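Below you will find the structure I want to go over with you.
Let's turn to chain A:
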Amino acid sequence: VSFKMARGQDATTMDPHAQNSGQNFNLLHQIYEPLVHRDNDAKLTPALATAWKITADPTVWEFKLRPGVKFHNGNSFNADDVVFSLTRAMGDKSQMKGLLTSIEQVTKVDDLTVNVKTKGPNPLLVNDLTNLFMMDKEWSEANNVVNSQDFNAKEETYAVRNTNGTGPYVLKVREPDVRSVLAANPAYWGKGQFPLKVSEITYSVIAAAPTRVAALLSGEVDFVQDVPVQDIARIAGTNGMRVNSGAENRSIFFSLNTGDADLKFDTVEGKNPLADLRVRQAIDFAINRSAIQKVVMSGQSTPSGTLLPPGSDGYTKELDAITPYDLNKAKALMKDAGYEAGFGITMHCPNNRYVNDEKICQAVVGMLGQIGIKVTLEARPMAQHSPQIIEGAIDFYLLGWGVPTFDGEYVLKFLYHSREGKGAYGSYNPKYSNAELDGMIKSLATETDKAKRDATMAKALKIAKDSLVHIPVHNQNIAWAMKANYNIPVQTENTFFIKYVDVK
Partner candidate 1 sequence: MLAFVLRRLFQAILVMLVVALVSFSLFRFVGDPISVMVGQEATQEDRERMRQELGLDQPFPLQFAAYVGRIVQGEFGISYRVGRPVIDLIAERLPATLELAFCAAIFALVFGVGFGVFTALRRTRFSAKAIMTFSLIGVSLPTFLIGIALIYLFSVELKILPSFGRGQVVDLGVWTTGFLTVSGLKSLVLPAITLGLFQMTLIMRLVRSEMLEVLRADYIKFARARGLSDRAVHFGHALKNTLIPVITIMGIKLGSLVAFAIITETVFQWPGVGFLFISSVQSVDIPLMATYLLLVALFFVTINLIVDMLYFIVDPRLKSGAALARH
Partner candidate 2 sequence: MTLSSEALLEVRDLVVEFPTRRGVLRAVDQISFSLKPGEVLGLVGESGAGKSLTGTALIGLLEPPGRIASGTVHLKGLQINGLPPEELRKVRGRRIGMVFQDPLTSLNPLYRVGEQLIETIRTHLPLSEAEARQRAVDLLVEVGIPAAEKRLDSYPHEFSGGMRQRVVIALALAAEPELVIADEPTTALDVSVQAQIIAVLKRLCREKNTAVILVTHDMGVIAETADRVAVMYAGRIVEIGPVRDVIKAPRHPYTKGLMGSIPDPEVEAERLTQIPGSMPRLAHIPKGCAFNPRCSFAFDRCRTERPPVRTVGSGSVACFLDEAQLTGEARS
Partner candidate 3 sequence: MTAAAPKPEASAPLLTVDGLRCVFDVSKPWLNRVLEGAPKQSLQAVDNVGFSIPKGETFALVGESGSGKSTIAKMIVGLLRPTEGAIRFDGTDITKIASAAEMRRLRRRFQMIFQDPYASLNPRMRVDTIIAEPIRAFGLLSDEGAIAARVAELLRLVRLDPADGVKFPHEFSGGQRQRIAIARALAGNPEFLVCDEPTSALDVSVQAQILNLMKDLQAEFGLTYLLISHNLAVVRHMATRVGVLYLGRLVEVAPSRQLFTTPRHPYTRMLLDAVPDLAMTGRQRQPVQGEIPNPINPPAGCHYHPRCPLATQRCKQETPAPRPVGDGLIACHAVEEGRA
C-alpha cells in the first residue's frame, strides 16, 4: 500500500552524519540503517550487525555484520563500509562526532567483522550507534562525499539530496520542505522478517498545524507524526481515526547562562543575575509545572525534576522529584538575592520544534512576571535557535533533549560538562563549569564497573540537578495520529520504522 504521512518540519539534510537531529533520523531510518537499532520497545535490536560484544580487551568491541546486504545501488555492504562510515562520522565537519569521541580506531577484521577500539573501556558504545547510519564507501567516493556535510556552513554536497542506503525504502523524490517519496527496496534483506506492507511512502511537510490536522481529517494523509496537543481529542473522537500516544524520551527545560560575568540580554548592569543560585532557585519555584501540563500541554506531558527521562540508566524517582510550585519561596529567594524589584531579561524560544514550545515559554514568561522578572520573549524557528545555543550567544532559552543512548552520561556530557568545542563535550552547556563534575562525567565514559559507574552517575546527576543550570519542565508525550486501519505504536525517540507497519 501507499502510505502518506505528514510532519511539520522536514529533515534538514539527507547526509546521515551532518546533524544529530531526531528530525532527520526519522526519515533517514527508512533509507539508511545503523549497525544496531532501537526498536519500538526501545530495545536494542540487530540491524546491520547481527551480533556485537566486548572482546577480551575491554577497549575493543567486535561487530559481526549481516551477510548478503546490498545498498540501493547494488553494491554489497561489508566491513569496509563500516570502517568508512564510522570514520566519516568522526570527521571534523560531522555533528555526530560527539557521540563517537571515545573511539580510537575502527578496523576491519574480515569482510563481515569489524573491531572498534575505544580510548578507554566504553561499555555503552552500542548505545551511541543506534542512529549512526552506514554509507557505501564506493558511492561516497564516487560522489565526492567522503567527508560529512558541514551543516552549519550550509555546505551543499551530493549526499544532501541523494541517498544510497541499505534500508527498506529507496528515496525516489526529494523536494526539501515539500515532500519526499520513497519506494520499497526490492532487494531488502529483511524481506519476510518484517511486515513491509507499505510499498510507497509519501512524506509531506505541512508546516501549518491546522492544515496538517485537516489533511488527516480529510483523509489526504494516513499519518501525522506531530499532532497539536489540542487536536488530539478531536481526532481520537473522529470515526476512522486513531491517536496513539506515549512518553517521549525527551525532556524539555530552560537553560540559564551562569558562566558569563555579565549578560547580553538582561537589564542588570555589570552583573549576571542568573549566576546567583538563589535566582535560579526562584525561577525553579516560580514555574507551575502542573499548570503547564494541564493547560498548555492538554495533559500530554509528565512534569519532571531532571533532564533524564524515565527508563534511562541513572534515572531514579528521587532525582525526578519535581520542585513544588511555591511563589512565596520564589519571591523570598529573589529578595535574598537582592532582586526584590526584579529585572528584565530576554528569553529565546524555538517555535517549531517541540510540542507547544512557544506556548510553554509564554506561560513561563507570565509565571516569572509574578516574581518580578520581566521577560521579553523572542521566538524563532529551531534552525536559528540551535546554532545560537551552540555558539553560546544567548542567555536564557528553552531546549529539549532526547537521550538516544538511554544513559545519563549522554545528558551530563553535552549539557553539563564544560564546553570543549562544537559537537564535543559541553557543546550545549550554557557556560557552566564545574571541574569536579567534569571529572566525574569524563570517568563515566570509560568506567566499566557497573556499580562504581552508577554511583558516580548518581552523584553527578545530583550535582547537575542542584546546579539548576538547566531547569527541567517536563517530558513531552508523543502523539501519533493515523487512520484507524493502521495501528502504529509510538516509539520513545519519536522515530518510526515503516517496515514494522501493519495494515488492517
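Behind the choice of candidates: all candidates are chains of the complex that A comes from, given by their letters.
Definition applied: a residue touches a chain if its C-beta (ideal position, glycine included) is under 8 Å from a C-beta of that chain, and two chains touch if they have at least 3 such contacts; residues count from 1.
It should be emphasised that the depicted structure is a prediction, and the values quoted were computed from it without experimental measurement.
Colleague: Could you check which of 1, 2 or 3 is in contact with chain A in this complex?
Modeller: 1
Colleague: What residues of chain A sit close enough to touch candidate 1 in their complex?
Modeller: Interface residues on chain A, with respect to candidate 1: 150, 153-156, 175-179, 204-208, 210-212, 214-215, 217-220, 380-381, 383-384.
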